[in-house]
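Every protein chain except one is present and positioned as in the full complex.
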């Protein structure tokens, strides 16, 4: 065991793992965190806590992770390179570990131009691949980037993201390999809708032996409506929503679209479970946390395994 | 052709409207012209390939500056009139003079009331 987190235990014991996602509130409300977390309790093996996603100011991901720890849930701390330099990153990592946080997901971060403070100065001192190497050095060498020995070593289970649908496609698996070289233990992918392209990506990754070197969890985001599907297709860079899903949602009446969206997600999960090299799913029910139990039930992924 | 055009238009000859500089237009306004317009060839018919298109962009840039300093951008304009088109030239002169009359004297000249000779706009035309 590298970190001994629940997520690591579930993955290493060979179970099909499921992670959820929780977006912190735009404010200081603990109740808002507890409400969302309540829907995820017992439903997933670990909960990603986003780090000011889409560059919108939200409650600190470290603080929300700590609230989850206090609720008996396992958090997965997302950390982006946009807002912190290497000093702040290492400091927050040490603090997060001290608070009982055991998983960390290393991300570049959405550009600040998209958020609610487009006037801000960004940092990008290191990139996501380099951040992985920082977390690994802290864990495996017990040293900071400076070479300074840590008084108390933070042992994280290290994650990163991958987008099989970004361009250039031919380089996407190579970038995954770079993240593995840097020291990543698990990967959560961008939301998958184009199953054919994902299958191709996984096939190459599997052929290159990468699925032996890290756990790959497929990103699933249920579509709430045809409007959401169109928005994702049109406005989210690097997302690939095939027309047939849009057509399918369009084919059902409006009040039944959510139900159809969940049906699609469940079908995707079942298809993904059969793909070689996929170790689990990362279920991002964006502002739809209360539907997670229903999706998990329908996908036959309950109850979650208890591994010691 | 002995066509009439308003007498308050002063013509500045240039070899091609491509020679017209933003400064020519601005200096005219600065020195009290109520309006300036450039009469160039029709698009696609410049003897020097695209002089008239360059002039058109410069006129647009001067309009922007006039807006920025609080002057009506309509005080400068680009017209496309063939070199052989006398009636077209006279029509442009009349149109510009009418426009300037509507806008009134240039506030840059200062006291228009001290200018009893103002009778509806002195315009400078730059023409090929």
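Per-chain numbering from 1; labels A and B assigned in written order.
The rule we apply is simple: a contact is a pair of C-beta atoms (placed from the backbone, for glycine too) under 8 Å apart; a residue touches a chain by one contact, two chains touch by 3 or more.
The criterion applied here is as follows: contacts and distances are computed from a predicted model.
> One chain is missing here; what is its name in UniProt, given the choices "(2Fe-2S)-binding protein", "Methylene-tetrahydrofolate reductase C terminal", "Cytochrome P450" or "SRPBCC family protein"?
Options "(2Fe-2S)-binding protein", "Methylene-tetrahydrofolate reductase C terminal", "Cytochrome P450" or "SRPBCC family protein" narrow down to "Methylene-tetrahydrofolate reductase C terminal" for the missing chain.
> Taking the complete complex into account, tell me which visible chains touch the one left out.
The chain that is not shown touches these displayed chains: A, B.
> Among the options A:111, A:206 or A:250, which residue touches the chain absent from this view?
That would be A:111, which touches the missing chain.
> Which residue among A:81, A:96 or A:192 touches the omitted chain?
A:81
> Which of these touches the unseen chain: B:53, B:91 or B:108?
B:108
> Pick out which of A:13, A:174 or A:270 touches the chain that's been left out of the picture.
A:174
> Please pick, from A:7, A:73 or A:126, the residue that touches the omitted chain in the full complex.
A:126
> Pick out the residues on chain B that sit against the missing chain.
So the residues of chain B touching the unseen chain are 21-23, 26-27, 29-30, 65-66, 68-71, 107-110.
> Taking the full complex into account, what residues of chain A touch the chain not shown?
On the side of chain A, residues 81-82, 86, 108-111, 113-114, 122, 124-130, 133-134, 145, 161-163, 166-168, 170-171, 174-175, 177-178, 181-182, 190, 237-238 touch the unshown chain.
Methods note: only the chains that are shown with their structure count from here on.
> Mind checking the centre-to-centre distance between chain A and chain B? Centres are C-alpha means, answer in whole Å.
Measuring from centre to centre gives 63 Å for this pair.
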